[in-house]
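All protein chains but one are shown at their positions in the complex.
Now for chain A:
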Amino acid sequence: MIEVEDVSKHFGDFKALDRVSLRVNQGKLVALLGPSGSGKTTLLRILAGLEQPDAGRIKLGGIDATGLGTRDRRVGFVFQHYALFRHMSVAENVAFGLKVRKGADRPSKAVIAERVHTLLNLVQLEGLAGRYPSQLSGGQRQRVALARALAVEPRLLLLDEPFGALDAQVRKDLRRWLRNLHDEMGLTGVFVTHDQEEALEVADEVVVMNKGRIEQIGTPAEIYDSPATPFVYRFLGNVNAVPCSVTGGAAQVGGLHIGGGAVDGGGTAFVRPHDVEILELSPDLPQATIRQVIVLGPVVRVEVVLPDGTVLDSEVTREHKDKLKLRRGLEVSIFLRKARVFVGG
């Protein structure tokens, strides 16, 4: 288990982390998700002991690890650009962590060779033990880096944008592979990413960060379905953010009643495009005009304009589009399945 308590970190005047607290349970794979400069990499490096926090404490497995250097933390760290040792073969890279052990801790040559073999099997690079990093593709290098980190049997695996430098297809494959690997090994893991899709697909739990603070912690479904803050709404998936007014506990967008608001005043309403339903023109429902219809594979993005000029994005299926013959200029009715209002936000 990892516990982060009130950790802060400054770089000069820049506040990289501002009293961040976090708890990761044993065996979970957690994503730190956020834009660049949100402090996610700093938090990861603090967990690894590569940076020391200005304030706060880090506990690993119940033991205070604050102030402990990287060497003594027994964490595996996988770097974005792999950081493989270029002058060592794949096998030598993987064996490095075992070879630098001293005295009785250092396994025999046969044990090291056996372990390297097992790990290379695990990352599906059996045949490449004798190659050098310069002879490998990006995806292969990343798997070597992972095998090297796993060789020291870390109690915690940390990955910094592990797939950031790879192209889209390799990335997708590796993502699934990492998820499966994690399920097999039951290791506690934390990875940093700015790619929401990656976070939602791979992680058990997602920590959304912004400006050095944690915005929300939750399962991918929780984060996507009920974002806690406007930032999370905007950062995860497409969303319509439209100004609205709340009067008498009812929120209105362009004459459209969209639900309740706790406090009266101006605010912002967030509606996911797939929650904007497009129906045949009906006198009981608010009206809108289609401004644009874009086919994106199986889904169709429709831009509608409300009578007051507010523009909403909607996502409908191909069948739905064909059935209603949606096209530019068509008058339709809309229905918002779900919306959330943040007053003042």
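Here is the rule we use: contacts are C-beta pairs under 8 Å (C-beta built on N, C-alpha and C of every residue); 3 or more make two chains touch, one makes a residue touch a chain; residues count from 1.
What we mean here is this: contacts and distances are computed from a predicted model.
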item: Chain left out of the displayed complex - its UniProt protein name, from "Bifunctional protein PyrR", "Sulfate transport system permease protein CysT", "Helix-turn-helix transcriptional regulator" or "Peptidase M48 domain-containing protein"; value: "Sulfate transport system permease protein CysT"
item: Which of A:R131, A:R213 or A:H320 contacts the chain that the document leaves out; value: A:R131
item: Contact residue for the chain not shown (choose from A:V75, A:A199 or A:I290); value: A:V75
item: For chain A, the residues touching the chain missing from this view; value: 48-50, 69-71, 74-77, 79, 81, 83-88, 96-97, 100-101, 131-132, 134-137, 139-140, 148-149, 151-152, 170, 173
